[in-house]
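Just passing along the structure, written as structure tokens.
Missing here: one protein chain of the complex. Every other protein chain is in place.
Letters A, B and C mark the chains as written, and numbering starts fresh at 1 in each.
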Amino acid sequence: MDKIKVGVAGYGTIGKRVADVVKLQKDMELIGVTARSYSFRMATCAEKGIPMYAINSEAREELSENGLKTEGMVDDLLKNCDIIVDCSPKKFGKENKEKFYVPNKVKAIFQGGEKPDVAQASFVAQCNYDEALNKDYVRVVSCNTTGMCRTLNAIDKVFGVERVDATMIRRGADPWDIRHGPMNSIVPVLELPSHHGPDVQTVLKNMKVFTTALSVSTSLMHMHNLIVDLNKAATVDDILDIFKKTTRVRVVSNAAKVRSTAEIMELARDLGRNRGDMPEICVWKEGIGVQNKKLFYMQAVHQESDVICENIDAIRAMMGFKDGAKSIQMTNETMGIK
Amino acid sequence: MDKIKVGVAGYGTIGKRVADVVKLQKDMELIGVTARSYSFRMATCAEKGIPMYAINSEAREELSENGLKTEGMVDDLLKNCDIIVDCSPKKFGKENKEKFYVPNKVKAIFQGGEKPDVAQASFVAQCNYDEALNKDYVRVVSCNTTGMCRTLNAIDKVFGVERVDATMIRRGADPWDIRHGPMNSIVPVLELPSHHGPDVQTVLKNMKVFTTALSVSTSLMHMHNLIVDLNKAATVDDILDIFKKTTRVRVVSNAAKVRSTAEIMELARDLGRNRGDMPEICVWKEGIGVQNKKLFYMQAVHQESDVICENIDAIRAMMGFKDGAKSIQMTNETMGIK
Amino acid sequence: MDKIKVGVAGYGTIGKRVADVVKLQKDMELIGVTARSYSFRMATCAEKGIPMYAINSEAREELSENGLKTEGMVDDLLKNCDIIVDCSPKKFGKENKEKFYVPNKVKAIFQGGEKPDVAQASFVAQCNYDEALNKDYVRVVSCNTTGMCRTLNAIDKVFGVERVDATMIRRGADPWDIRHGPMNSIVPVLELPSHHGPDVQTVLKNMKVFTTALSVSTSLMHMHNLIVDLNKAATVDDILDIFKKTTRVRVVSNAAKVRSTAEIMELARDLGRNRGDMPEICVWKEGIGVQNKKLFYMQAVHQESDVICENIDAIRAMMGFKDGAKSIQMTNETMGIK
Partner (left out) sequence: MDKIKVGVAGYGTIGKRVADVVKLQKDMELIGVTARSYSFRMATCAEKGIPMYAINSEAREELSENGLKTEGMVDDLLKNCDIIVDCSPKKFGKENKEKFYVPNKVKAIFQGGEKPDVAQASFVAQCNYDEALNKDYVRVVSCNTTGMCRTLNAIDKVFGVERVDATMIRRGADPWDIRHGPMNSIVPVLELPSHHGPDVQTVLKNMKVFTTALSVSTSLMHMHNLIVDLNKAATVDDILDIFKKTTRVRVVSNAAKVRSTAEIMELARDLGRNRGDMPEICVWKEGIGVQNKKLFYMQAVHQESDVICENIDAIRAMMGFKDGAKSIQMTNETMGIK
């Protein structure tokens, strides 16, 4: 079988991780990535032997002056790819669609910063793989939405979810980002609900989710405190059992001294994960509580990495690979996810 | 009328504020505070002319060597006071009670770090002033519990509260505290419910409150995201109206660029508040939401100062001043609280 | 004697403090401040009874819609003032000079964010008060430059300064600023020397100063680690003695448990300072070291407040008040500075 020819537009937090993982898939070939300007990111990209395509002649020149060779321009990349994973900053995805992907008749995946209507489906592999089958444009939802979909969908299947109320405690900026705060404050999102609730419904169509959100001074992970009204009574052990059996969800434990998002990240480094990533949603064993049909749990979301595996599965679905469970398994194995 | 003779045990975050505000009350006299060791805190205490009583002879000597005069030992303070406000660190209050207050037959107020059974009543002035009337031992509840009681009690009176689910996002350490973290992490409280829910019930006896909590890297304020099941349907304007009319609650607004706990603290400084304090619980106008009988709101709690006025009112109640509303008004006026 | 009529342009971190302190001067009258848009800052300004002048009709309307009355437009303010203290953001001072102050023939003080050539003199009261006498345009240097000038000038007078090498550890953002980082990083200024060294020389003309700088995740104060080559040998006690005698410099001490910038800010709050400010430059007693003619010391600079008193003294100098020492004393007394 021919390998799927994949390009990555935007070599930032998400793009560089997608590129790394595409290279690990036996059924995919990384044709190249786009390059916008010279930086340590592109220098390392070159060291890894990943072909770079300049977004314009200024970019090509700047890269060249700094000793980095480009294989051509964006158009050359588009010509050689079956599908582009667009990892541009928020709102540029839509622009790129009109300007590049539609005219060049290349399939494209967008990230959660874009509005849902940029694509034919919003996607979380273990929830709605089939919706992306053979589609031309698919949107992988945001890190937070992905995190809620994974655990809520698993609970819904067994106990039925009547309603969800969640508080999202968001990291203020990514680890490499020195420009943004807050440095010493709590910053509420002053709209109700926050956008996360409606976004879950682009994947889990009938789930009632109300979310409030705030940002804090940390760069490592987001945290979700969830309250779920179940259709049927459950026990803590029932819920724990579900999470243990759910792919891309990891149960962590205070008993093993995982007491914080910092220790989850340390665990990821100890596990030898690429870039120290933790793509699984981490649920605390001791943070699960049940009162009759009311369930409480706390989960941590690694904003840099949880959607990477989703992008890989979306590629397969859009290229016609029908077995979602198999795709998830293939992706997981290459990333060391159980 | 004779002034109430007040002593303060423990001149830390709470104690020094209580001392400042006792001095502002026309019906009270600050007899003195206890001193444990030399520090800038005690040097400033001396500059203010507040009499200091050493907790032991080593303390007296250390203070003396650094040029600070003490008026006597703790026993001398106890002899001269009608009531002691105990602001010792957690658990020392109970010790002090057995060792000092019971034998010396002096009334005492404890803080929220002590267990409820240290006292005859747990106290939030606008909720249960009368319970503290003429009591010998009263416990002012913690900053977080006080914050929840003030707003929930006000809502309960008008619309009835069926159930509360709250997430407490706690400051990791006080502004002056350089030893404690977290510096870059979110640290969940891995017990369900956190102790805050049951603690609310020591004041609002019949309120069903379930709380989860976590600590973040900020020193300024705590934040509460609350979900309230009401007995009767309400509108956002109804709720806003209640908060505007409730004493020691302040409605803040994104429209006035109060977007964070940092800007609340800046507002307090702009208002000329002593030490830059904000003793009012701050509720965001734009953070109030209603879906039928479900109410959402977000409030910020200044952990250093919201309980100070409670201590003052508790003094009056315990000394037999019967008019709670009048006491609250007297205290508020001296602190610049509307 | 007629009072000096003062206006303040820009009601931010510096402007609002200058306004507060102008009001405390017996020889000055605060005519008003400019207002750019509605916010809690302007609402509090109105509560204090400070007249506001809108920068344009949109501003006037926005303020009016939010219940805040303006006394007129900027031109009205200019007409009624002898002198304007311009506290606009960086670079706007120069614009305002050309647009407003020169055409209206009103004297103006600029802040350290402007380039030196905006004014006829750069100013630190205790170093070069006389240079500002009767000038039309004076620039108060930045918080960091002010801090270095105060202590270095004092040492230079007694022991002679051959050369200074200093590392400036800067706060990343002000306490109210939720937008800027870094949250978890050290960010070097990658130009040598940093601009602080040359800026000191606009006040202390012959001092050789080389500075390097970096930003860290704190909002409270800047810190300077200084290495000074002296012309004559000194002892630690000699230096300590100088600092104790120097106005607007405060010796703090580990022995009194002032171990950090956080505890300096706590001290300022304990002292009852307006807004919790510490306008004095704080030098650590235990941070002073001498090796022959090499002197080491560490000082902390409260970026929000150390230049406020300088602006007040600059007003007097520019309006012809000849006795610098007297002006400094008058200003200090109103601010509680020893």
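Note that in this section contacts are C-beta pairs under 8 Å (C-beta built on N, C-alpha and C of every residue); 3 or more make two chains touch, one makes a residue touch a chain.
Since we're looking at a predicted model, the values are computed, not measured.
In the complete assembly, the contact with the undisplayed chain comes from A:N274, out of A:Q120, A:Q201 or A:N274. The residue touching the chain not shown here, chosen from C:P89, C:G160, C:P188 or C:G336, is C:P188.
Annotation: of C:N128, C:T202 or C:T261, C:T261 touches the absent chain (contact as defined above).
Residues touching the missing chain, restricted to chain C, are 165, 167, 169, 182, 184-188, 190-193, 210, 212, 214, 216-221, 223, 225, 227, 254, 259-263, 284, 286-289, 291, 294, 296, 298, 300 (touch as defined at the top). Mapped onto chain A, the interface with the missing chain covers residues 16, 38-41, 43-44, 47, 66, 175-178, 183-184, 252, 255-260, 262-263, 265-267, 269-272, 274-276.
Although one chain is not drawn, its touching partners on chain B can still be listed: residues 172-173, 175, 177-185, 187, 217-219.
Everything below uses one rule, namely that only the chains that are shown with their structure count from here on.
Using the average of C-alpha coordinates as each chain's centre, A ends up farthest from chain C.
The chain pair sharing the most C-beta contacts is A-B. Mean C-alpha positions place chain A and chain C at a centre distance of 47 Å.
Note: centroid distance chain B to chain C, computed from Cα atoms, is 35 Å. Rounded to a whole number, the gap between the C-alpha centres of chain A and chain B is 43 angstrom. With touch defined as above, residues shared between interfaces to two or more other chains in chain A number as follows: 182, 184-185, 187, 217-219.
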